[in-house]
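One protein chain omitted, others in place.
Letters A and B mark the chains in the order given here, with residues in each chain numbered from 1 onward.
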Amino acid sequence: MTSIEARLDKIESRVEIEELVSKYAQAFDRHDRDMLRSVWFEDSVLNLGPNFGAPFEGVEGIMAAAEKLWAKTPKMHHWMANSIVVIDDDTAKAETALDCFVIDSDDGPTQVGGLYTDHLERRQGVWKIKLREFELHYWAPLNNWSAVAGTDAVTVKA
Amino acid sequence: MTSIEARLDKIESRVEIEELVSKYAQAFDRHDRDMLRSVWFEDSVLNLGPNFGAPFEGVEGIMAAAEKLWAKTPKMHHWMANSIVVIDDDTAKAETALDCFVIDSDDGPTQVGGLYTDHLERRQGVWKIKLREFELHYWAPLNNWSAVAGTDAVTVKA
Partner (left out) sequence: MTSIEARLDKIESRVEIEELVSKYAQAFDRHDRDMLRSVWFEDSVLNLGPNFGAPFEGVEGIMAAAEKLWAKTPKMHHWMANSIVVIDDDTAKAETALDCFVIDSDDGPTQVGGLYTDHLERRQGVWKIKLREFELHYWAPLNNWSAVAGTDAVTVKA
């Protein structure tokens, strides 16, 4: 590649990576199975951390886990922000902050915050997420908040 | 156009489209009439859905509607996230999630969530929003939340 092509390729890669981050969020919020499936390779892994169970292995494992997550938490709203993306040829790392509001079948309306770390690869010219890890910062049911509550009103799980 | 120019044009278009999404949000939050006006063509339409009335037709109709929205909800904070943008020459579609916090004259402090779908066009070299549609996911006055409230504390209008 010429220098111009290499620079263009890097920017295009970044756009593709940001779209993957957006699609994960929109797919979960809209229960869009095709969109969710499109962001993974066959051998990708989604590790949401100990609060959400063992890592989900392979795209079929991830899709099965999504069905369980939707059953427990039927309404989700993810807002991704602050992406830091480092691209090295055909691999990349992206760190993106999460602001999230869900309606959980056990806890009711709940604010969730955390950080996603994605390890991405480009195979046959297409970027996808190879490994997504999530660090939960808080899971805060709104029903725990009241005029007399202190900082303990927010359950910080991690 | 050469291949390089076409690729560059696509990225530049995406940047312009993302700026339009940002400007809509900042214009409403800052009551910036010039900025709000700048994102529409003369014949554009803003359809916020049944909770906000019939579609606002034309830039003058949109500006008049904005004045009414500001009168009812003087403080707004829009945060746009997760844009998925598909560009096809001189037309484009963008879907962007909304997280929003407003102070409404009737309902007080209120969390709002939803999804914007934009249909954009490029005319005489300039991208603008031709049609913006909004799908409301919830309108949740904070005053409805308490330590004893269940999931019903969040009013899901749509």
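In the analysis below, a contact is a pair of C-beta atoms (placed from the backbone, for glycine too) under 8 Å apart; a residue touches a chain by one contact, two chains touch by 3 or more.
What you are looking at is a predicted structure, and each value in this text was computed from that prediction instead of being measured.
Of the candidate positions B:E5, B:D34 or B:D88, contact with the unshown chain belongs to B:E5. Listed for chain B, the residues touching the missing chain in the whole complex are 4-5, 8, 11-12, 15, 19, 21-23, 25-26, 29-30, 75, 77-81, 99, 101, 103, 108-109, 142-146, 149. Mapped onto chain A, the interface with the missing chain covers residues 4, 7-8, 11, 14, 79, 81-85, 95, 97, 99, 111, 113, 115, 137-138, 140, 145-151, 153-154, 156.
In the analysis below, only the chains that are shown with their structure count from here on.
With centres set at the average Cα position, the gap from chain A to chain B is 23 Å.
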